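Of the protein chains in this complex, all but one are displayed in their positions.
Chain nomenclature is as follows: A, B and C, assigned in order of appearance, with residue numbering initiated at 1 for each chain independently.
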């Protein structure tokens, strides 16, 4: 059991605090002979990196990843994984010198300040310490490796709701995701969000969001019933991301309103001998095992707790106080959660790909 | 890693198929010296047991649990746990003799038939085999022990939505839960459901539901960031229950629509030196660690896939077919999911209670 | 983490006390489609079963194993594993009614009486409770399944030393193992042991032993450096057997006396393109990974602690006392440890076979 490790066979362990000298992770169990260079990882980190638009925190981190172990040139000179642990590391370069004494004394509402203090009797208050969203950079880095483990796997994500504004599914277009600062698959909704978020930001407020992540090319048969179900592990993965308060698969909560007749994903044989489905309310998973349809998950991200509007709180010494959180914060932390959600989905699927291969000998599917 | 085990320090492993000779589980890691008899477990099983109203399957199972190990009388003659594994077992008494040959050939939509077959190359088709909801009886049994591990812990659940009909929060009353066949905390909505479900049942259809489970008396400090967060493990636990498609904590998906100002659970010092909260949007968990507020989780249950309305499907041999699932099925499987959800919440909290005690030496909270 | 589980991917969890109603285990992670009936398991249990010669305890247990889950007939009617948990169970039929009050008060030297009591504050004193060698029956049962997981694997064991009498390696013949009551590969030494053990038994004493277990047909490449080395897991497996005090691989402790020149297992290419080794001081393992040579392990078993010769001890209440352990005990518990050691070796290798397949995709070796 390891509090800071994720996965079982494809497994990574992260470490580091927001304002320590570095953050890092160790990826263990990766299959050997997979081509891997820093340039395979960096683009995903760049996507998550803050300061790229006015809608995310202006904190500047280069987030340059280094691979410190677990790779070596093969006989053709291509650097590949060797099957030994892959250590990844990012220096923290933007730790502003600042007096944390005041922050250390106050418990900010919606933050982990109080709970870390009560659990451990101590916390690193600088930038949120271990509870900072900065930790998610290592998820993205590890996820970039996970993506390379399963042949034919494609994982994409889109922000599908900000505050009261959800996207229009009829306009959903994956190609739009990289054309706006919200990772939004619906160009028109992205425009609405731009206006809306400007207002939120200027008022010193923040707002929640919903992220959708989709995996295509998932082989049939991944998932290990009954306590290692694919959807159970996806739920755990998404809920472990900072600020996430809900996870759903396929039809999700709307399935509660459906009848069995409506919810059934009817099947027909395709011409190629593969099963065709009339719908995907199951989100690609039945009985905890992948069907071969796209795996679809959504998760709700609460509004950033750091806002400029004063909120009642208490101090470590038991005094009442009011808190305003100055600094460089995301008005909608859900935006940068998109690449993180993608990474977590990749990590779950890579892990189950190896678990399935262990028990059945299959390369995944048959 | 174990596909059929749940938990880390308070851990149980379940086994058994719906129509095999028995189902059972092994609870490992339970603290010693906890009074435990079969009569501590049976009431929870009775609550989950089918056939108690016309709204659940008419399958009749006595579901009598036996404790086969791990207990012994203490010096005062009270039977207590000894710290060794506790084996629990229930005989399967209602395995109707029946020809499963036909079922074995057909993949029912919404069921795990196809996925088990594709994953393992074989499945036990009798009553759903391992994927049957019958497995959840062992969760309830193990959960009954988990409830005894954490002093002062109270766990309750209520069905809060069936199909389009949600309860009225203003009428929420825990005392109502045992007074209607739906485990519903709102008596008036229970009446609406009765009519609604009669219609669903008579039309051979089924419908989804939402369950809410609440833990009170959870000590501060439970939960192990960042990949053993209390909410992450709750999400995994709930999503592992048959037919569950979504999980949320506290404000959950509605947090996506809130601003940071609205979502903040403001704090004030109480007269007794404890922190008082103005709201509980966090659902009792911040940064993955319990705050001492009630832990609140909800999960969505899809409609029972076994319905009398024909649905298109395919056979094992690749032929198209239509499926009608006769037999004794729950028109709303969400009802019986209430005690299962309670049990899973108890199991997560008991596990984290021991995990917290391991690392910090605290009995839980300070 | 599970105190009563062994293995990672091929994993079993045992439960039960010596004089409880039954003992059992759950085997999880077994590949599907392996033919498995009770008759595949029973012969190994019969080998371990007490009361078969005057050199083992006269306790009579039928030790009839039942498979309660995880198997189903395939399309040809052969019962095979389904990939779901396999529950095995043995009823305890020889629990003599007896007053355990006295035993419960006294800590027998060399037994776990005191340590269980100090750890848990309670123990089941009947026949040693959980610490009884009876638990090893489940290892043997699970091991019988493990043997079927790795194609071409052969696992055999021999007692190679009793007290001061070691076998003569020049007379080593596997065929002799089943021809004497000691599982001894050297017929002449078996005769010496017969005389020697008669004396030990008549004097109410007991004696230690050394067991050797050998696995042939182990594919190259099994073992996961650096903390899941094949030899590391074998050491853990053997040391977990009751009364074992030492484990060695290949040349073992004698390697301490060798020079590097002597210890090197020189290699040459064979005509078939396989590597030939001039010796096997490595015991088939280099750097924690199997070489393809036979895997050879030995373990030392201490003399049975239950003897008729009085030994000084203390009571639970802190009084001095003298202990004589009457009853039906093994004069040399090492004899019955042979099938247990074989089973543990099979369990380790089956687990690593799946672990290797997970990471590398190989069926084991290449």
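Heads up, the rule we're going with is that a contact is a pair of C-beta atoms (placed from the backbone, for glycine too) under 8 Å apart; a residue touches a chain by one contact, two chains touch by 3 or more.
These figures come from a predicted structure and were not determined experimentally.
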Of the listed residues A:29, A:50 or A:127, which contacts the missing chain in the full complex? A:29
List every residue of chain B that touches the chain not included in the displayed model. 1, 9, 29-32, 83-84, 225, 354-355, 357-361, 363
Would you write out the residues of chain C that touch the absent chain, in ascending order? 1-6, 8-9, 14, 107, 109-112, 114-116, 118-121, 130-131, 135, 161-164, 200, 205-210, 220-229, 231-240, 242, 245-269, 273, 275, 278, 281-283, 285-292, 300-307, 309, 311-314, 318-320, 334, 355-356, 360, 365-366
So that we can see where the missing chain sits, which residues of chain A does it touch? 1-5, 8-9, 11, 13-17, 20-24, 26, 28-29, 32-33, 66, 68-70, 72, 74, 80, 82-87, 119-124, 129-130
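In this section, only the chains that are shown with their structure count from here on.
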Centre-most chain by CA centroid is B
What is the chain whose Cα centroid lies farthest from the Cα centroid of chain C? A
Where the CA atoms of chain A average out and where those of chain B average out, how many Å apart are those spots? 26
Quick check on chain B: which residues sit in contact with 2+ other chains? 1-5, 8-9, 14, 119-121, 130
